[in-house]
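Following: one structure in structure tokens, then a few remarks.
Removed: one protein chain of the complex. Kept in place: all other protein chains.
On to chain A.
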Amino acid sequence: MTELLDFLRSPWPWYVGGPLIGLTVPLLLWLGNKPFGISSNLRHACAILLPDRAKPGFFKYNWRAEKWNLMFAAGLVLGGFVAGVLLANPEPARLSAAGVRSIQELGVQVRPGLVPAELADPGNPGVWLLLAVSGLLVGFGTRYGGGCTSGHAITGLATLQGPSLIATVSFFAGGILSANLLLPLFLTVIR
């Protein structure tokens, strides 16, 4: 019993997780010709929440036809609860030695959990600022670029869409820049 529980709590190697992620694309197509993408939910949420008079044209569409995607997002929350709470991995992620070193250089400890305590500290106004700036850029950028990791890097590349290659290369360029330059700077300032 404890062995089974240990097994269920252990993380999966990339060659198990990756194919399962990839299978989402044909699965959603088969279920109802749905394009796999998550960031559109942010648009649907705006379309639902904004009063009609204050709505930019971008949010005037029939969001009810996209209810499936909101259900998908609700499923993501449930999945996070099942895997991240009920079956949480009690060990820290098994990073490479170089990864551990870099993270410690950022002033962050490698502990069990998905997000370090240093970046989830509600008592630090700098953390709020970091999360807010990050969220703002993610929301703006995914809509401007027409998708996120799932929509472009997974679905778009898997269906050979040229624009998705441009978007994916740009995601990574932005991410490399911010993780290596902006984040260390940010962390030095906020602590």
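Simple rule for what comes next: contacts are C-beta pairs under 8 Å (C-beta built on N, C-alpha and C of every residue); 3 or more make two chains touch, one makes a residue touch a chain; residues count from 1.
Here, contacts and distances are computed from a predicted model.
**Student:** Under which of the names "YeeE/YedE family protein", "sn-glycerol-3-phosphate transport system permease protein UgpA", "Na+/H+ antiporter subunit D" or "L-serine deaminase" is the non-displayed chain listed in UniProt?
**Tutor:** Per the UniProt record, that chain is "YeeE/YedE family protein".
**Student:** Considering the whole complex rather than only what is displayed, give the residues of chain A touching the chain that is not shown.
**Tutor:** Chain A touches the chain not shown through residues 11-12, 14-35, 38-39, 41-43, 45-46, 49-50, 56-59, 67-69, 71-85, 88, 92-93, 95-96, 98-99, 102-103, 106, 110, 114-116, 119-120, 122, 127-128, 130-150, 152-164, 166-180, 182-183, 186.
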